[in-house]
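Shown here: the complex without one of its protein chains, the others still in place.
Naming follows writing order (A, B, C and D), and every chain is counted from residue 1.
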Amino acid sequence: MILQVSGVSKRFGGLQALSDVSFNLEEGRIMGLIGPNGAGKTTLFNCINGVYKPEEGRVVFRGQDITGSKTYHVAKMGLARTHQIVRPLNDLTIRENVIVGACFGRENHSLGGAEKIAEEVLEFVRLHERANQLAGSLNVGQKKRLEMARALAARPYLLLLDEVLAGLNASEITQMIGIVRDIRERGTTIIMIEHVMQAVMNVSDDILVLDFGKQIAFGTPEQVANDPKVIEAYLGDPTLAAELSGKKSSA
Amino acid sequence: MKRALYLLSVVLLVTVLLGVTLVANAQERTAVIGFTASTTGKYNVESTRQINGLNLWLNQVNESGGITLSDGTVVTFETVFYDDESNTDRVQELYTRLATDDNADFLISPYSSGLTDASSIIAEQYGKVMITTGAASDSTYQKGYSLVFQTYTPASRYLTGALDLLASLDESATKIAIVHENDKFSSDVSTALNEYALALGYEVVLFEGYDSGTTDFAPFINKIQDAAPDAVLGGGHFQDGSTFARQLYEKGIDLKFVALLVAPPEPSFSELGDAAVGVVGPSQWEPLGLIDAMAAEAAGLEFFGPSGQEFIDAYMAAYDEEPSYHAAGGYVAGLLLQKAIIDADSLDTQAIKEALDNMDLLTFFGHMQFDTTPEAHGLQIGHSMMYIQWQGEGDMLEKAIVWPPEAVTGDALYPIRGE
Amino acid sequence: MSLKNLKNPGLWLTLVVVFILGVIPIINNKASAREETLTVLLSVILVSSLNILLGYTGYISFGHIVFYGMGGYVGLFLISVYGWSLWTAMVAGGLASGLLAFLLGSAILRLRGSYFALATIGINEAMRAFISNFEPFGGPTGISLNFQVYNQYGGAAQALWTIYYVVLALALGNILLSYVVKTSKFGLGLQAIREDEEAAEVMGVVTPSSKTWAYVLSAILPGMVGVLFFFKNGNIEPGPAFRLHLSIELLVMVMLGGYGTIAGPVLGAFGYQRLRGLLLTSDLFKNIQLTVAGVLLLVIILFIPSGAVGWIRHRFPVTRRYLP
Amino acid sequence: MDILTFLVDGLLIGFVYGIAAMGLTLIWGVMNVINLSHGPIIALGMFGIYFAATSLGVNPYVGVILVSFAGLLLGMLIYAIAIHRVINAPHLSTLLATFAVNMIIIGLGTTAFTTSAYNVDFSLGNISVGPVNTPTTRVVAALASVLVTGALYFFLYRTTLGKYVRAVTDNRAAAELMGIPSARILALSFGLGTMLAAIAGGLIATFFPFTILSGGAYELKSFVVGVMGGVGNPLGALIGGLILGTFEGVIPAFMPTSWVPVLEFILFVVILLVRPTGLLGAKK
Partner (left out) sequence: MSILEVKDVASGYGEVQILWGASLSLGQGMITSLVGANGAGKTTLLRTVMGLVKPKSGSISFNGRDVSALPAHTKAELGLILVPEGRQLFVQMSVEENLEMGTAPKRAKPRKDYNLERVYTIFPRLKERRTQKARTLSGGEQQMLAVARGIMADPVVLMIDEMSLGLAPVLVLDLFQNLRKLKDEGLTILLVEQNVQMALAVSDYGFVLSHGKVDLHGPSANLIDDEHVREAYLGI
C-alpha cells in the first residue's frame, strides 16, 4: 500500500471543500480522480502533498504518516506532482526547471547528476530540443509537459497529475497517455485528476469520484461508469436538461 | 625663409623673457581652500551660514590685494567645495579629491563633529592643515592629530557656564533636569554637563536623550513635570531646541531656568515670542558682545582682523541678514588661516602648523589659542562661550548677554516663570 | 558547481573589468581616484551581496544596511576596546552580521512581498534605536578610533591603500561568490523560490533554510566591509551606520543594472555612484543633484524596468549565456 | 506620577499619526503601492499652509483647505507621471518609482526652502482640564482628524465615486468590466492619498516647526500605523494612530524615552509576523 488516505476533511471558511475522503492505493497502479469542477479534487492533492493541512483525517505515504508535513519533506520522500494551472519557473530555462526537480527531489542529486537526468527526462517528454529556451516562452501544452518532466526528474514513487490532458488536442492526448503509461511501466504509482473522460477511463486501474467534497464512488472504471450517483453528479442531471429543453419548446 | 625663422625666434625669445620677468616680479600665488558644504541634507542651514562667513573673509582678503609674504609673493585665495549631503558616506572621498586632484593648500572642516571626524583623517594623512568650525566635540582633537585646529569652544565647556550662571543667580536651586538630543555633539555636551553638575553638588533628577528630528516633546515634558526640577538644560540643534522651548512654555511648566544648546542664539528663535522669554543659550559669538582692539589691549593680547562691528556691517552688506555665530565661525576660520600665513611668512604646512600652535590672540570672535599637548592637540583652549538670554515681551524681544560677568550686557531674568 | 561553470566568459569579463578599474588608481598612485573607486567598490560589494537575496531569491530588503552597520560596530568595538587587529575584527564583523541575519531570517523570511520589505525597515529602525541606547557601543556618540591606530598599518596613508586592496579583493571575491552561488544547486533552489515559492516547495526545495542561508550569505560581506569603511572613517555613530536611505540606494543600484544577474548589480553600482559623484562635483548640477538623480531614476524605472543588463538579456537572448 | 497627562498627550499626537497614516494606507489598500513619497508630501503640506499664511495671509485652517486641493491635484499628477506605467509591475518598481518622486521633491524643496526650520506663527491659546494642559491647536487637529476620517468614510461608503474607489480596491478587473474607468479611479485614489498627507502636514504645521525633511518621521510612523490598523481602512488608520500615540505617550512614564523607538519597531515587526493584515484584521 503506497498511499492510505483516511477520513480527510478540509474546510475553507464556510465552505466544506473535502469531507471524509478515504481510499487506499496500491503500488504500481494508476488512479483516476474525477468529479465536476469545484468538487475538491485539487484540494485533495493539496492535502496529500502538504500544501494544506487537513482538519481531520490522516495521510500515510509508504508507511509514514505525512499528515500536515511540509511540502518539501513530502517531496523528498518521493511524492511529486504537477499543477492544474501550470507553474513554470518562467525566468529559468527549461533545462534548469527540470534540474530543480532532480536536485531537490527524492534522489537529491548534485547539479552534474541532475543534468543527466534532465536530458533524459526532457527527451522522454519531447522537450529536449527546447532545453535552452526560457520556460516562460512555452505554450500551454509544452508547459504541461514541462511540469510533468520536472515531477519525473524527482524520480518519485508516487506522482500526482493535475489535469495534464486539459487543453491538449487529440494527438497530444494520445501522446500524453503514452507518457503516463510509460511512467507507470517504470514503477511509479500515479493519481491523475482528469476531465477527458475517455482517456481517464481508459488508462486508470481505479477511479475515485468526488462531488462537492464528498467521495461518491471508488472502484474500477466499469463500476464507476455505471454508478447512477456518478452519472448524475458528473454529467449534470439529464432530466434537468430535458426539463429545460421542454420548457424551451413550450415557450 | 631664413628671415622668417629668425624673426620667429626673436619673437619667441622676447615672449619667454617677458613672461619670466613678469612672473618673477609679481610672484602671484593662489592658495586653494577646500571643504565640503552641506548643500543638501539636515545641516544645510548651519553649513550655508558658515560658508557665507568664509566667503566673506575670502572676498575681503582678495579685494585688499591678498597677503604679501616677505619674498614678495602675493597670496590670494580661492575655494573648491563639494556637497557632502550632510552625511559621512562620501566625506572622505571628497576630501581626498580636494587634497589631491584639486591641490587644496588648506582645508576647512565640514559642519558637524561627525563629518569633521571623517575629514580629519584625510587632512592628517595628506598633511594639510585643517581649521575646523562648527565641530565642537572634544573627541575629534583627542585622537592624536597634529594638523587639525578648532575654532569653537569644545563641547565639554558648552553648557557648563550656564550652570555657573544658575549658581550665581540662586543658591537654593539644587535640582536640575538634562534633556538632550541623542546625537554625538549634544550627548558630549550633556555628559560633560552632568559631570560638572554632580561636581557642583546639583541633583540631576532627569537625564534623558531624545532622537534627532523629535517634534513631540510631551513625554519629556511630562517627566520634567513629575521630577519638578529648578532648571532644565540640554537641547540639541535649532529645530528641536526651539520646539522644546515652545512646548515647555505651552505646557505651562513652572521653571526657574531653561538653557538650551544652539537654538536660542539664532535670531529666529525670537519668533517663538513669549516661549522664548528667559531661555538662556550658549553662543560661540554674539553681535552684542563686541570685542575690539581695546578689549585686546586690556587682556594683553594681540588683536587681529576686523572688529565685531566691522564684521557685522560687512556681513549685512553682503548677505542682507544678521550674522549668526555659524557665520562668524566660518569667517574666523579663514581669519586664523590668514594670520597663520602671515606669521609663518610661508605657505608651508609645517610652518603654518607651528604658527597656529603658537597662536595666542584676540579676534572679534574671541580669544584663540590651541592645545599643543599630544593628548588634545588642536583643541580650542582660548575661546569661551557667552550665554545669552531672550528678554522682553511679545514681539519686542531682545537678546542680552548674561554670562560671563565680564561680557554681561543685561541682568538675567530669574526666575523666568511662575512664582 | 562544476568547474566548467567557471569558464563563463561573462563572469571573467566582469571580474576583469572590475579588476582593471580597481587597479587603475594603484598604477597611477592617485589617491583621489582611489577614494572614488573605493566608494564604487563598497557599493559593488553591498549590491552584489544584496543581489543574493533580492535578485536570486526575490525578497526585497529595505534594511540591508543593517548588516553594514552591525559589522562596523562590532569591528570598531573590538578594535578600540580589545585592541584586535583590523583583520580579525573584519572577520568578526562579518560573522556577527551573518549571525544577526540568521536570527532575523529565521523570523521574518516567512513574510512575503512588501510585508517583508516593511519588516526590514522596522528592523533597521529598531536596530538604530537600540544601538543609540546601547552603552558598550557608545550610545548616541558611537565609537571613535585614535589616529594612532593607523600606525600599525604603516600610518594613515598606507592604511587607506591597504584597505583599498582588501576592498578590491573582497569585491572580486564577492562577484565570484555571487556567481558560484548562482550556478550552484543552492542558487538554483533560490531562483526557484524567486520564480514561484510554492512550486519550489512542491519540488522539494527546503525553502525556510534556503532563504535563511541566502540571507546569511548576503549579510557576511556587508559586515566585513562595514568594519573596513568605519575603520577608515575613524568613527561610527548610529545615524550613519543604519541609514535607511543607503539601503534604498542599494536597491536603486540593483535595479539600474538588472537584478538577478552577476554583471547587472556591478554595472548598477558603477553607474549610480559615478553619476552621483559627477553630479555632486559638477558646477552645473551640484545644487540640484538630488532632483536630477531622482528624475533619472524615475525615467529608468518607467522605461527600462529590467535594468541595463536585464534589458540586454531580454532584447538579445543570445547574450544570456555570456551575461550571467 | 500622573499617568493621565502622559495618556492625553499620547492620544492627541495619536490623532495626528492617524491622519498622517490614512493617506498612506489608502493608497496601499487601493493599489497595493507603498508610497515612499508620502513623507515629502506631508512636508509639502506643511509648507503649503506656511505660504498660504504668509503670502495670502489666510487663517492656517483655511490654508489646510487650500492645501488639500493642491494635494489632490499633485497626487493625480504624480500618479499619471510616475505610477501609472508601473502599476502592474513587481513591487520593487512602484517602490522605487515613488522613491524617485521622494528624491525629486526633497531635492527641489531643499533648493527652494533650504532645510531650515519654518514655523507657522499661530496660536489659539491653551486648554486646561485638571492636570492636563495642552495647546488648543492640538485639540483642533485631533478634532479635524476625526472630521476628516468621517468625511473620508462618508466619501467611500456613501458616494458613488467613493464606492467606485472601493470597487477598484476590491477587484480592479471586475471594476473595469463593469465600466468603471479604473485608471482614473486609481489616479483619484492616489490624489486622495496625497491630499490626506497634505492635510496631515498642514495640521501638524499649526503646532510643530518643520523642514522639508520633516515628513520622513511621519512616513515611518505611518508604516507602523498601517500595519496596526490594517490597510485601506480610514478608521483602522485612526485607531492605529491612537494606539501608537498612546504607546509613545505612556511608555516614557516607565522607562527612558529613548527606548520607545526600539520597542515601537520591535512591536511593528512582531505584528507583521503575527498578524500581517493588521491588528484590526482588515483584508490584505
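Methods note: a residue touches a chain if its C-beta (ideal position, glycine included) is under 8 Å from a C-beta of that chain, and two chains touch if they have at least 3 such contacts.
Being a predicted model, the structure only gives us computed values, none of them experimental.
With the full complex in mind, choose from A:Arg58, A:His128 or A:His195 the residue touching the hidden chain.
Checking the options A:Arg58, A:His128 or A:His195, the one contacting the hidden chain is A:His195.
Can you work out which residue in D:Ala167, D:Leu235 or D:Leu263 touches the chain that's missing from view?
For the chain that is not drawn, the touching residue is D:Ala167.
In the full complex, which of D:Pro131, D:Gly150 or D:Pro181 touches the chain missing from this view?
Touches the omitted chain: D:Pro181.
May I ask you to list the residues on chain D that touch the chain which is not drawn?
Residue positions of chain D that touch the missing chain: 160, 163-164, 166-167, 169-171, 173-182, 283.
Going forward, only the chains that are shown with their structure count from here on.
From chain D, which chain is the farthest off, judged by mean CA positions?
Ranked by distance of C-alpha centres from chain D, the top chain is A.
Could you give the separation in Å between the centres of chain B and chain D, each centre being the mean of its C-alpha atoms?
Comparing mean C-alpha positions, chain D is 38 Å from chain B.
Counting only Cα atoms for the centres, state how far chain B is from chain C in Å.
Roughly 36 Å, centre to centre.
Which chain A residues sit where two or more other chains touch them?
Within chain A, no residue touches at least two other chains.
Please output the residue numbers of chain D that touch at least 2 other chains, ranges allowed.
If we look for residues of chain D contacting two or more partner chains, we find 106-107, 110, 256, 258, 260-261.
So, with touch as defined above, which chain pairs make the list?
Final set of chain pairs in contact is A-C, B-C, B-D, C-D.
Looking at the complex, which residues from chain C come into contact with chain A?
Per the stated touch rule, the residues are 1-2, 183-185, 188-189, 191-192, 194-196, 198-207, 260, 317.
For a test of understanding, state which residues of chain A touch chain C in their complex under the given definition.
Contacts found on chain A: 49, 51, 70-72, 75-76, 80-81, 83, 87-92, 96, 99-101, 103-106, 110-112, 114, 134, 150-151, 154.
Note which residues of chain C are touching chain B in the complex, please.
For this pair, the touching residues of chain C are 30-32, 34-36, 38-39, 129, 132, 139-142, 144-148, 150, 155-157, 160, 232-235, 237, 239-240, 243, 246, 277, 280-281, 286-287, 289-290.
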